[in-house]
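One protein chain omitted, others in place.
Note that the chains take the letters A, B and C in the order they are written out, and that residue 1 is the start of every chain.
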Amino acid sequence: MAVRVAVAGASGYAGGELLRLLLAHPNVEIGALTGNSNVGQRLGALQPHLVPLADRVLEPTTAEVLSGHHVVFLALPHGQSAAVAEQLGPDTLVVDMGADFRLKEPGDWEKFYGSSHAGTWPYGLPELPGARAALEGTKRIAVPGCYPTAVSLALFPAYQAGLAEAEAVVVAASGTSGAGKAPKAHLLGSEVMGSMSPYGVGGGHRHTPEMIQNLSGAAGVPVSVSFTPTLAPMPRGILATCSAKAKPGVSAESLRAVYEKAFADEPFVHLLPAGQWPATASVYGSNAVQVQVAYDSAAGRIIVISAIDNLTKGTAGGALQSMNIALGLEETTGLSTIGVAP
Amino acid sequence: MAVRVAVAGASGYAGGELLRLLLAHPNVEIGALTGNSNVGQRLGALQPHLVPLADRVLEPTTAEVLSGHHVVFLALPHGQSAAVAEQLGPDTLVVDMGADFRLKEPGDWEKFYGSSHAGTWPYGLPELPGARAALEGTKRIAVPGCYPTAVSLALFPAYQAGLAEAEAVVVAASGTSGAGKAPKAHLLGSEVMGSMSPYGVGGGHRHTPEMIQNLSGAAGVPVSVSFTPTLAPMPRGILATCSAKAKPGVSAESLRAVYEKAFADEPFVHLLPAGQWPATASVYGSNAVQVQVAYDSAAGRIIVISAIDNLTKGTAGGALQSMNIALGLEETTGLSTIGVAP
Amino acid sequence: MAVRVAVAGASGYAGGELLRLLLAHPNVEIGALTGNSNVGQRLGALQPHLVPLADRVLEPTTAEVLSGHHVVFLALPHGQSAAVAEQLGPDTLVVDMGADFRLKEPGDWEKFYGSSHAGTWPYGLPELPGARAALEGTKRIAVPGCYPTAVSLALFPAYQAGLAEAEAVVVAASGTSGAGKAPKAHLLGSEVMGSMSPYGVGGGHRHTPEMIQNLSGAAGVPVSVSFTPTLAPMPRGILATCSAKAKPGVSAESLRAVYEKAFADEPFVHLLPAGQWPATASVYGSNAVQVQVAYDSAAGRIIVISAIDNLTKGTAGGALQSMNIALGLEETTGLSTIGVAP
Partner (left out) sequence: MAVRVAVAGASGYAGGELLRLLLAHPNVEIGALTGNSNVGQRLGALQPHLVPLADRVLEPTTAEVLSGHHVVFLALPHGQSAAVAEQLGPDTLVVDMGADFRLKEPGDWEKFYGSSHAGTWPYGLPELPGARAALEGTKRIAVPGCYPTAVSLALFPAYQAGLAEAEAVVVAASGTSGAGKAPKAHLLGSEVMGSMSPYGVGGGHRHTPEMIQNLSGAAGVPVSVSFTPTLAPMPRGILATCSAKAKPGVSAESLRAVYEKAFADEPFVHLLPAGQWPATASVYGSNAVQVQVAYDSAAGRIIVISAIDNLTKGTAGGALQSMNIALGLEETTGLSTIGVAP
């Protein structure tokens, strides 16, 4: 049986990446594609890399257009998903690629997003403890943010195993596609090529409470996260450098053993052999996650570094992985662990 | 039936790209992988993006290792293929990704490569007139060079239709992977980022006689080609700007009609709608070719621009496409027209 | 005596580069800086690299603000310079960095810019035959376009010496700063990094008539130019690959001799030693031009390749060079031939 899928927000980077992956999914039939300001345009003009869909035309993002599909993906600006989801009915699998349903604490939502909280849906990061069970059979999925995906996968095993003190420090570099396709002067090629710069420093980035939620859940105690995102001169990829003070008794060996066990059965997360370090190029366009751990005995810290493609595992690939679980399909269907390199 | 495939030269960029594609080919089973200086190393250390092959170990490039496969791909330095091919027997499909068997004229080979000519094999650019027939059932394939692929596809329709004078001018920009993985100072990231530079100017590039051979074949008369390659600050992609003086009576309409007809049934070559221009990002990692044509009435010239991924359609994807034809498989098997963008 | 200088359009790329150079000019005192939509903002927020000017505030672009300076540079959108220049009086040196006063033929202007022609000012490319004399003591300068600078310097010696047929073919790659600072989706870093693409193909680029004007002037007969610009993934730089059919009797030696003579006394144009090729990185941030020539005997064509920094020699550095001449200063004052590399 073909799973009929609609994509709301098909002209942006998240929507485009999702369509790229859906085209390779053997069980999926691509239905309605909707946009906003570009309704009526050919997809070939907006997403010229999606050759098989070039002649598709964008429709308006309405419940009428989106109904009649088994799955509806929402790649909409924050705050717009709830109104659409309500009209889609409980039998439609709705996968929200925005932030609206990720946070459990209404206060966190209000503080970081400035509006009232829409609710909390099962969280689409299957590798987290307990996440897969919550996704099986669900009709609503909240896809994680790209940074929280990279950071939570890097640090949850250390917290789950009680190896790390409850204060994490994270510095992550992201490719520019994470900032979206809306034209802004500071995102021009002339500005970003040859430059690294931070933003949202000091705890202000909206992905911070999501990381705290995930790591606190793994640790069983509240974990603070000092998070600094930086913009890197590349279109795709996140490299997250995550660290925390080691609890007494931690050794390089015990640390590695915990990570080997945590990811032993994970199809997409790869703990690299000792001596090899993650690189975003290696996961370009793939759903794979590269992870490496180190114990700095002089500083007494655990360092975990992860690399993902922010658009694939960080957004659209993660969304598809969770859809597969929700629909009872093989989790890896239509998803690759092979990066496009060099 | 699984087609058992060996790859000689699995540690380079061409070999790595071929393996990336072979992993997605439903009829292929990957057999021996050979190297040279890196024999005995894990592929995961050399090609970290090829996760499913990470634990494979490189073997020496010998006839003994390569025998026992249905297909052997040779991604070897120029001049080394003939000796290997001879030992593989006439029933093995040998696909040479090097230059050794591309040229028909021994004099051209000797002038540009400085050694004696090994012979001529069926030419793996199926879109050229007559090429598909020569590939069906063959046991030997000469994969075209990356630049000749982009340039020949751009210009052959104009020459075949008699629209263009027999003097072509080509300026092409290539990503750095076309220059290979051997470390050289001028290919360091520090040197190439932020810089454009030409090389092989004035007719000296080894791909020139191959372009001349293809275009002269389409025209039925000798065509001269002034070819200037340039190195662009990107890992992949070729953008070829090709032009020739129009013959009397050519119009924008007649030109477009010829190109529409030439590529109407081609699965990988896409003549873009009027007003849209090729971009290498759109074909990143795909086997697609984007083409656009223009008629400059003031200068009296036909301009044809093509974009390919030099490693995919320009090397490994083109090789696989020709293998499919030779083996009687569907030509598009395992090959995508969907680029990884942005 | 300090030359008091105002800059209209100080927030864009051309204005910013001009200020970078003016800060290093020993005879200049920087006066009014004007903007448009960003009037009232600190320059430090708009041009954070210009540390010594960080606390300057942008004023409105009015004759009142701009009057009282010895020199006024106009870095305004096309079509806006004439109205400002008229109000500045005949004793003020007005240097227009836009296109308004470059073209001699009103018909060319109207065809390519769609408005009525404002006039023709002395042309600020001192290396062209006769150009220096016209610049000495002038009060009005039309700064050349960036592409015409690179292309005219590459080809005028061949045309002046009668070596080349009157049909030139030019393909040039430009960094993205040439497209300006106004945010547009196709100029986002995500779109341009890793991609080469053409634009204005087929004779439509507005710099085409300017090239034709310059080369026809050097040749003494009308020269046609087939010009294809491409956008390269780098912030700065133009690499122009220019060619024309050689007239009978041309040899590599005669060609080189002509170029050696043409640039022997030029402080900014460097004919590279045989075997070395221009690279845009070598002229990054400098007013230098690198040129190399080749004669392709098989194709019968002269190939000339030039590299400039589009913002320096291609815009602001060229403007300053011409200002120096007009004011009777040493032509090279405040201008460097040293690129920032790697």
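Note that in this section a residue touches a chain if its C-beta (ideal position, glycine included) is under 8 Å from a C-beta of that chain, and two chains touch if they have at least 3 such contacts.
This structure is a prediction, so every number in the text was calculated from the model and none was measured.
**Q** Quick one: jot down which shown chains the absent chain touches.
**A** Per the touch rule above, the missing chain touches A, B, C.
**Q** Per the definition of touch given earlier, which of A:L128, A:A281 or A:L335 contacts the omitted chain?
**A** A:A281
**Q** Taking the full complex into account, find the residue in A:T62, A:Q87 or A:S297 that is in contact with the omitted chain.
**A** In the full complex, the listed residue that touches the missing chain is A:S297.
**Q** Write down which of C:P126, C:G285 or C:G314 is the residue touching the left-out chain.
**A** Reading the full complex, the residue touching the unseen chain is C:G285.
**Q** In the complete complex, which positions of chain B touch the hidden chain?
**A** For chain B, the residues touching the absent chain are 13, 175-177, 179, 181-185, 187-194, 233-235.
**Q** Can you list where chain A touches the absent chain?
**A** Within chain A, the residues that touch the unshown chain are 167, 169, 171, 173, 175, 188, 190-191, 193-199, 201-203, 208, 224-226, 228, 230, 232-237, 239, 241, 243, 245, 277-282, 284, 292, 294-301, 303, 305, 307, 342.
**Q** What chain C residues would touch the chain not displayed?
**A** Listed in rising order, the touching residues are 13, 16, 20, 23-24, 42, 44-45, 47-52, 54, 177, 181, 193-194, 235-236, 270, 272-273, 276, 279, 281-286, 288, 290, 336-342.
Throughout what follows, only the chains that are shown with their structure count from here on.
**Q** Between chain A and chain B, what is the gap in Å from one C-alpha centre to the other?
**A** Inter-chain centre distance comes to 35 Å.
**Q** Nearest whole angstrom, what separates the Cα centre of chain A from the Cα centre of chain C?
**A** Here the centre of chain C sits 45 Å away from the centre of chain A.
**Q** By residue number and range, which residues of chain B touch two or more other chains?
**A** In chain B, 193-194, 235-236, 279, 281-282, 284, 342 touch at least two other chains.
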